[in-house]
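We show some of the complex, not the whole, and keep each chain where it was.
Order of writing sets the labels: A, B and C. Residues in every chain begin at 1.
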Amino acid sequence: MSEFRKRRIQSFLEKHQDRARLLISCPDQPGIVAAVTNFLYERGANIVESNQYSTDPEGGTFFLRIEFDCPHIRVRKEEIENEFSPIAERFSMDWRLSLHTHLKKMAVFVSKEEHCLLELLWEWQAGELLADFALVISNHEHMRETVESFGIPYYYIPVTKETKQEAEQQQIALLKQYDIDVIVLARYMQILSPSFVAQFPSKIINIHHSFLPAFIGARPYEQAYRRGVKLIGATSHYVTDDLDEGPIIEQDVERVDHKHHVEDLKRIGRIIEKTVLVRALKWHLQDRVIIHGNKTIVFK
Amino acid sequence: MSEFRKRRIQSFLEKHQDRARLLISCPDQPGIVAAVTNFLYERGANIVESNQYSTDPEGGTFFLRIEFDCPHIRVRKEEIENEFSPIAERFSMDWRLSLHTHLKKMAVFVSKEEHCLLELLWEWQAGELLADFALVISNHEHMRETVESFGIPYYYIPVTKETKQEAEQQQIALLKQYDIDVIVLARYMQILSPSFVAQFPSKIINIHHSFLPAFIGARPYEQAYRRGVKLIGATSHYVTDDLDEGPIIEQDVERVDHKHHVEDLKRIGRIIEKTVLVRALKWHLQDRVIIHGNKTIVFK
Amino acid sequence: MSEFRKRRIQSFLEKHQDRARLLISCPDQPGIVAAVTNFLYERGANIVESNQYSTDPEGGTFFLRIEFDCPHIRVRKEEIENEFSPIAERFSMDWRLSLHTHLKKMAVFVSKEEHCLLELLWEWQAGELLADFALVISNHEHMRETVESFGIPYYYIPVTKETKQEAEQQQIALLKQYDIDVIVLARYMQILSPSFVAQFPSKIINIHHSFLPAFIGARPYEQAYRRGVKLIGATSHYVTDDLDEGPIIEQDVERVDHKHHVEDLKRIGRIIEKTVLVRALKWHLQDRVIIHGNKTIVFK
């Protein structure tokens, strides 16, 4: 099956070797789209997808994501970036050009709950998760066999109150060593320290097992059971220093009723969690998610 | 159309003149269902629907709702209740026998938002809401014409901080005068005092315009907008002294995204609110909702 | 409340007096967006929303909807249209420029089922349905009182097999007289003749009470009941000569189970029907729906 994945990736890379995406945010004003699309047109680019959003047409912030095909983009990238600088300056843009064929390097953190990690492994194995699955870090040993069977390195870094700081140093060292672009907390039941989070701004994606902002913090299914809600949910969000308060990428819910005990909520919740996490991660991997303040703009 | 409604109700009453429902809650132990179903069988009753739930088969609380057809139940009700008493005592039951044809007397409170009241009026008009729609009480005048066009009395009782207590006295007087069984807060934007709530335990149903326990209190759509949630919802619950903390009957959600401003959330929310409120109210009117602690058991 | 509606509309018209939308479809090729956005920029327009879709970047059809604010657009419309012609020709565009403040003239057809019509009336009354609600045509009398209470003319045109052709002539005469832009079949239980449909291409929106293509034709809830489906739905689509085969605009579903009889399915379905119809109609009224072959592109 690993062969299957390689073929999928290979055909993807070939099919999209000329594709790139341009992400822009800047103060809104007339002429931005005209300037950008002209620039691309003059370079023989064909726009295949374009999304824009303005917080307020009068003096708000403008966000633009353009996906385009441009011959030989992989060799011309730097040249095009240089040529684009004047436009970027003129509109004081915060911008980024990235190749469709550049896969983000991904690290996954996991504790004992396996369902989210397994979903990520299988989606990746199926060639659906367009990331470079670099490593798994866990504070438990028990998923090693499974992860290594996919040919992915597994690092066991136990965490106790005493060793937490040291453990995070080891984790950070590994993340630097693998040059990681995105960190996925796939039900990693440890709270990362502010200093850890500070080193990976907007790069850490968590799945919280509740419909935030309901049931922040520990044991959300127990909280949901006690409150007697009729729907339970899951939320994927970027990690900030405020626990479970980071920008929300995606959420979903499932119906429950009085017959469901905590164990049932957990069982139902697992499916929501893995589905929501994979959806959010795929959008992030394609640069479809833009963080604006404490919210996200998702160009689906 | 009022004719249409009368016909619908009439045919309902004729069709179900022999139908009744028995609601029971008691400590769980073997033999309850056997005793109850035998009792009904010996009286020529035919069970058409039965729902039960036990919080814990060993020493939990047992809940039972049985809907049955029994010839001449309307004249035999008292006799049957007397005959059932020994069984009720034997299992220390908290119980109630009610006729399907006895429609609950309903009062609806409303402020300026009209969508929930309108949905109730139309469902009632269509003969779908099996209640005796007795009156509407509002702290504003502007829905009078609409309500009265349905032949339902409309009482305008303005509320200010100063007059609140007095206003509640007028409201209570009206509710007593009309012998009200259930009070529906259809987006009534006033908080009822504990003394008011205390007089109508488990009889006041509210629709809160958020997916509780998220966004308790005022301006939930503004709160949802600020938090950047990807789903918004509504919650129908019984009113207790703790604001928005009462037992939840029903909830639902709808998907939203970054493009939706507060006004959009409100527009989308209106449909969720009225749908959820009507669903919850119909279950209540059919005695399908049992309050247990701060949760509900809903026998759909 | 009619006052309320007038105020809502008034404030809407004032707020958006400079807003217009440009709809374009043409063979896909590089440079389209650049040309269009330049054109708008040079005329001082500020783009507030833009959506595009291409069936295939290489030689497919390209669709573009741009919403923009342009000073004095109402007086400059014709001039701008003339100036745009060369670009339109260059890219062989099928295009249309429409003012946000121009409300489409709407006719609603209804038979006996009232829920969809009522939803349309209330959404319109609330100022949410940005259309000129011109008239209601029905083959029954019984909704006259309600409709006229909203100040909307009601035309009773009975239809029998014998009188059908003549009845359609009367209907068409009325639609021409009122210069109707969009016809909504709000559970109108008559099949329109091909010659009728031919006169209003892409202008007739129907709500079908099933999840198409399941249960085409008559009595879909009975069909759904017999098949034992676990979800029922509704579909809003444009009317073509093929019964229930026209381009789908929107669909939704609700969960049901073995306990639900046909009457229950109908009751549950009514809420889906009216919700789906209003959603689809609002998109149509804002020119967000583009028909492509037998499908729709919906720029939400």
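Basically, a residue touches a chain if its C-beta (ideal position, glycine included) is under 8 Å from a C-beta of that chain, and two chains touch if they have at least 3 such contacts.
Just so it is clear, the model here is predicted, and its values are computed rather than measured.
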Identical protein chains across the whole complex (3 displayed): 4
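The working rule: only the chains that are shown with their structure count from here on.
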Same vs different contact residues, chain A with chain B, by half of numbers used: same
Closest chain to the centre of mass proxy, which here is the mean CA position: C
Chain separated most widely from chain B, comparing mean CA positions: A
Centre-of-Cα separation between chain C and chain B, whole angstrom: 36
Chain A and chain B, separation of their C-alpha mean positions in angstrom: 43
Touching two or more other chains - residue numbers and ranges from chain A: none
Chain A-facing residues of chain C, complex: 28-31, 33-34, 37-38, 40-41, 44-50, 52, 54, 57, 69, 255
Touching residues on chain B, where the partner in the complex is chain A: 53, 211-215, 227-231, 233, 247-253, 257-259, 292, 294-298, 300
Sites on chain C touched by chain B in the complex: 1, 4, 114-115, 118, 122, 126, 128, 142, 145-146, 149, 267, 271, 275
